[in-house]
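Note that one protein chain of the assembly has been removed; the remaining protein chains are unaltered in position.
And now, chain A:
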Amino acid sequence: MKWEVVIGLEVHVQLNTVSKIFSGASTAFGAEPNTQASAVELAFPGVLPVMNRAVVEKAIRLGLALDATINRKNVFARKNYFYPDLPKGYQISQMEQPIVEHGRLAIQVGEAEKVIRVTRAHMEEDAGKSLHEDFHGMTGIDLNRAGTPLLEVVSEPDMRSPEEAVAYARALHTLVTWLGICDGNMQEGSFRVDANVSVRPFGQAEFGTRREIKNLNSFRFLEQAIKYEIQWQIDTLEDGGRIQQATVLFDPDTGETRMMRSKEDAHDYRYFPDPDLLPVHISEAQIEAVRAAMPELPDAMKNRFVALFGVSAYDAALLTTSRATAMFFEAVASASGQGKLAANWVNGEIAARLNREGKDIAECPISAERLTGLIVRIADNTLSSKLAKQVFDALWESDLSADAIIERDGLKQVSDTGAIEKMVEEAIAANPKAVEEFRAGKEKALNALAGQVMKASKGKANPAQVQEILRNKLAG
């Protein structure tokens, strides 16, 4: 049987506010355990939550970027359950009327574009952490993370493959870092993904039973986990089994998912409006103020790059995976007037080098200005692609401009027709066999002759010119 995969994602996005959502305690990561938990996070008797308005502003920013509805009246609800890292015994969240509803996010899979619907994004507080290692049979509780503001972004089950799910997660990650509302650090838990996965026979209208894979903190794990889960579900069904609704965990060591709790164990969270917090009302003026301060969004920038610089949609999508990369590219493309070349270099050599050295575009040793210098010299035929790579390496290691490196290392391409003619004649004279073969119709022989010329020129002869002059001479 042919199976169709259905995936929806819930992403917990930690907002990068200075203080927590309901107290003045710091949100900085990595402090000594429990040093950033105030009486509010510790849930002492009598303490009360006070809303951090910066959270609302950041939520509106995401809502606008997702082309979503921003709800004007926001009610906080209590989600009640007992757990040691949830000191109040309830999490303050939003149930009805989340701040963001009915959004959409475009993703690119290969050359294909698809729009994923975003059901909702609501504001809530993060829980603390339970530490099960190093406590000799006991559990340690660190409440530093408790009260960190989160946006839980829930998609519709619109994705049909692991690749689409990863593309959506990446696009959302790009967006929240682009908007400057999340630091995007997945190792530190700033961007955590839950994946709801089900399969159904192709053509069937209703969804299959889903299982939710919790807390995936890398795109690689997300892809591995979904792939494993899909195969497991298909195998189970094909063996005549049934899928039970459940929450599962992914084990990166085994590459498998395993059941955490079944639907029967599901909590009754007893949601009700939090009487300690008044509804937060958002005015039209507030939304307009946020809109006015919005940066150009990745999707708009991508389309603009295609239209303005003639780059492919695929390249433009790559260039807009981060705002810093997009701005770097745009600076180079505009200054050099060479959009395609700029895209090739930024997505090619630069990306590869940065990746190899584990660096971010912000740490790139070659500035946009210096890369422009290189691209200009490629475009005007001063440099062959081979020489360009040499100059690029030198740019990476030094602070010199491309021109200074070309001058210093004598890397200028020879385009002097007279000099090239002379070398061509010498090559023809020294390789009569190749000449004979070419004249007999063996096109490849021309390359051997061109290679001799390039060798003689120490790689600096303009290859196109060499080809042209060779043909003329051999024809004559």
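One rule holds in what follows: a residue touches a chain if its C-beta (ideal position, glycine included) is under 8 Å from a C-beta of that chain, and two chains touch if they have at least 3 such contacts; residues count from 1.
As a convention for this text, contacts and distances are computed from a predicted model.
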Given that one chain of this complex has been left out, which of "Aldehyde dehydrogenase", "Glutamyl-tRNA(Gln) amidotransferase subunit A", "DNA polymerase IV" or "Na(+)/H(+) antiporter subunit A1" is its protein name according to UniProt?
"Glutamyl-tRNA(Gln) amidotransferase subunit A"
I'm checking contacts with the chain that's been left out. Which of A:115, A:278, A:294 or A:419 qualifies?
A:278
Based on the whole complex, identify which of A:87, A:298 or A:373 touches the chain you can't see.
A:87
Out of A:220, A:270 or A:439, point to the residue that touches the absent chain in the complete complex.
A:270
On chain A, where is the contact patch with the chain that was removed from view?
39, 42-51, 78, 80, 82, 84, 87-90, 139, 141, 268, 270-272, 275-278
